[in-house]
Each structure stands twice: as structure tokens, then as C-alpha cells.
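Right after this comes chain A.
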Amino acid sequence: MAILSEFYLLLSAAVFSIGLYGILTRSNALVFLMSVELMLNAANINLVAFSFHYGNVTGQVFSLFTMALAAAEVAIGIGIVLVLYRNFEDIDVTKAATMRW
Partner candidate 1 sequence: MTTRPRLVTDVNYRNGAAAVALFAVMAWTFVTAQFPAPLGFGEGSITATIGYAMFDLLEQVPDGHGETEGFLVAFLVVAVVLDAALDGAVMLARREEDDSVVTALADGGRRALGAGAADESGSDPGDAGSGAAGPDAGDAGTDGGES
Partner candidate 2 sequence: MAIAGPVEALMAVALVGAFVVFLAPDDSAGRIATLVSLVPVAGSLWMYAVFDGSGNGLLGGDLAFESSAAWIALGRYEVAWHVGLDGISLPLLLLTTVLTTLALVSSWTPIDERQSQFYGLVLLMEASLIGVFTALDFFVWLVFWEFVLIPMYFLIGVWGGPRRKYAAIKFFVYTNVATLVMFVGFMALVFGLGDSVSSFDLPAIAQALRTPGELGTFFGIDPGTLRLVAFTLMFAGFAVKVPVFPLHTWLPDAHVEAPTPVSVLLAGVLLKMGTYALLRFNFTMLQETAIANAGVIVAFGVVSVIYGALLALAQQDLKRIVAYSSISSMGYVILGLVAFTPYGFGGATFQMIAHGLISGLLFMVVGVIYNETHTRMVGDISGMADRMPWTVGVFVAAAFGYMGLPLMAGFAGEYLIFQGAFASTVIPAAPLVTGVAMFGIVIVAGYLLWAMQRTLFGEYRLATDYDVSRAPVHDVVPLVVLLALVVALGVQPRLVYDMIQDAVNPLLHGGVLPWW
């Protein structure tokens, strides 16, 4: 007996909400990055779950792509965090309030 899709969805919703919670409550850029990762992975869970649900492997392929893109995003993200720190001596996202200074 396979696990029902509802529980996958529940898990994904939980992960997504945790990530979202992190973004909404914190102002640390690194925490932001990590939270975004959580949300991306919540999406991955869904992809995989529905792949299983419909018996279609495409979802799983896509989750792999997502991971790759998440990696790319993290790479750029960390780079930006570095620059941020260098210019503001801090990685608080609310401090960088102007686009040009």
C-alpha cells in the first residue's frame, strides 16, 4: 500500500510554509537563501509526489532540473550576499534599501 498523495502534499505544504516563514520573519540574507531552498524543495516534493501519483516520470526529471537550478541560484545568491556584506558590512536585507548609492 503506497502512501497516499495527501500526505506528500501535506509534507510539501509544511516545508513550503516553513521556508516562507523564514522569509517573512527574518532579515538575514543567508537565512533568506536557506528558506528559498526549502520552498524550492517543497516544490520538488510535489513534483515527485505527483509523478508517482500519475505514473509519469517527467515529474521526477523536472525535480532534478529544479535541483540544478537551485544550485545555480544558490551560487549566485551567495555571491550577492558576499557583495552585500562587503558594501554594508552586514547581510541584513533591509539595510540595502536603495538600488544605487
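Convention: contacts are C-beta pairs under 8 Å (C-beta built on N, C-alpha and C of every residue); 3 or more make two chains touch, one makes a residue touch a chain; residues count from 1.
A word on the picks: all candidates are chains of the complex that A comes from, given by their letters.
Note that the structure is predicted; figures quoted are calculated from it, not measured.
Q: Any copy counts here: identify which of 1 or 2 touches chain A within this complex.
A: Candidate 1 is the one in contact with chain A.
Q: Of all residues in chain A, which touch candidate 1 in the complex?
A: Chain A residues touching candidate 1: 2, 4-6, 9-10, 13-14, 16-18, 20-21, 24-28, 51-58, 60-61, 64-65, 68-69, 71-73, 75-76, 78-80, 82-83, 86-91, 94-98, 100-101.
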